[in-house]
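All protein chains of the complex are present and in place, except for one that has been dropped.
Letters A and B mark the chains in the order given here, with residues in each chain numbered from 1 onward.
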Amino acid sequence: MCLAIPARVTALEEGEMAVVALEGVKKRISVALLDEVAVGDYVLVHVGYALHRLSEEEAEHTLALMAEAGILDEELADMREGAS
Amino acid sequence: MKYVDEFRDRALAEKLARQIAEEARPERDYHFMEFCGGHTHAIFRYGVQDLMPKNVHFVHGPGCPVCVLPVRRLDDAVELAERHGVILTTYGDMMRVPGTKQRSLIRAKADGADIRMVYSTLDALKIARDNPDRQVVFFAIGFETTTPPTAVAIRQAEAEGLANFSVFCNHVLTPAAIGHILDSPDFAPGGPARIDGFLGPSHVSAVIGSKPYEAAAVKYAKPVVIAGFEPLDVMQSVLMLIRQVNEGRAEVENEYTRVVTREGNRKAQALVDDVFEVRPSFEWRGLGEVENSALRIREAYSAFDAEKRFAVSEKQSRETKSCECPAILRGVKKPTDCKLFGTVCTPDSPMGSCMVSSEGACAAYWSYGRFRGPAEDKKGAAA
Partner (left out) sequence: MNMIERKAPAKAAALRGKVDMTHGGGGRGMAELIRDLFHRHLDNDLLRQGHDAALCTVPPGRLAISTDGHVISPLFFPGGDIGSLAVHGTVNDVAMAGAQPLYLTAGFILEEGFPLADLERIVVSMAAAARQAGVPVVTGDTKVVEKGKGDGVFITTTGIGVVPEGVHIAAERARPGQAILLSGSLGDHGIAILSQRENLAFETEIRSDSAALHGLVAEMIAAVPDIAVLRDPTRGGLASTLNEIARQAGVGMVLEEEAIRVKPEVTAACELLGLDPLYVANEGKLVCLCEAEAAERLLAVMRGHPLGREAALIGHVTEDAHSLVQMRTFFGGGRVVDWLAGEQLPRIC
């Protein structure tokens, strides 16, 4: 459930509203659920509201964890090749 | 798309698939329930199950607020539109769900009821402003992800004095549902079904945080990994679950750290707490009465409660006979176990909510999954 997509904040407006952009598609959404938000932040958008800010640091960390997968595999394969 | 495309990368997917195959012990099976319908949808849309080893199975859970809405609540919504002449605003997901006698919102609309699809409560509020002489009701559904927007809308309506706006509240709670499933005899040791761990919902958790799952992990001794929404997130989370199972751990881990924290969105939680309170019990389609599993509008905001403003008739929920949605929602049966699947019940003529909602197990199976099983053979024979 809960289709939500990360989008970049391009402008802040009155009344706890903001404009977000996703690949050039712009939408006005509510930021009433966030404590603070700045232009340039990435936020998770669900039914016209920003639910949470995205952490760039954590995103990179997660990708790094995923990239570790299969490394042991490759090293083992290399070792075997080297041995033969 | 940033934060999206990177998590759909094929090369990483293949690496993860190899790692999962490597660590899944061949002598046992792993059954993981993805609670959230959005995960069910993602699994089928990207074909994630094809990248899993044969001994890793997904069990589709009831995390589809459209699927679990009891029939009589849908009938109530139809009645609000038809008998009370309100403008009923609703998310698109609800339009085609069949109520009693297959009566859906889209059918009621065809018969003249003023039913309007909206993307957001913001649009519903606008309709109320633009139509001061009409009553506008917002049909609120969804788990904890979708509840804060409704809370904001009610507070906004109050601030503006938007007296013609009200909400028909059907918001439901995730941890209660997970507990209810695990309490059921189906999942008792030696019972017919098995769950070794949970893929926790992505965006519910963005709001409520990872903390609420900790009690369940301890009580039921099952690992929970809060999984992001993209296919790589699902795979990484499966890997983390396999590791927990292999190591005999039952903890709450968070894979979706770029959005989910232990505390969640406190501001959103406070707003929800201000507007809503927990109902002692609520009927879930397929699960029956579940304690402390749903929300209603507090007395302080009762002026915006459609249930208080409009009298709707008492109803009994009646399911189509032979419809296995209840068992499918609990993860006990598969769509292909249902007599109606693929024969009488198809996306064209859905008999139960699992087929209508695009993330219902039956619809996902039909649309994306392989055409295997008894239904396929029946169709072949009839052709």
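Just so it is clear, a residue touches a chain if its C-beta (ideal position, glycine included) is under 8 Å from a C-beta of that chain, and two chains touch if they have at least 3 such contacts.
It should be emphasised that the depicted structure is a prediction, and the values quoted were computed from it without experimental measurement.
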item: Identified contact with the non-displayed chain, of B:123, B:158 or B:214; value: B:123
item: Residue among B:20, B:33, B:48 or B:328 that touches the chain left out of view; value: B:48
item: Sites on chain A contacted by the missing partner chain, in the whole complex; value: 1-3, 5, 7, 22-28, 45-47
item: Footprint left on chain B by the chain that the document does not show; value: 1, 4, 8, 10, 13-14, 17, 37-38, 44-51, 64-66, 91-93, 95-96, 106, 116-119, 123, 127, 142, 146, 231, 346-348, 350, 357-359, 366-371, 376, 379-380, 383
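Assume only the chains that are shown with their structure count from here on.
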item: Chain A and chain B: spacing of chain centres that average the CA atoms, whole Å; value: 22
item: Chain A to chain B touching residues, read off their complex; value: 1-6, 8, 22-23, 29-30, 32-35, 42, 44, 46-49, 51-52, 54-56, 58-59, 61-63, 65-67, 69-73
item: Contact footprint of chain A on chain B as seen in their complex; value: 1-4, 6-7, 12, 14-16, 18-19, 22, 36-38, 63-65, 91, 119-123, 142-143, 145-146, 148-149, 152, 201-204, 206-207, 228-229, 232-233, 235-236, 239, 255-260, 265-268, 271, 359
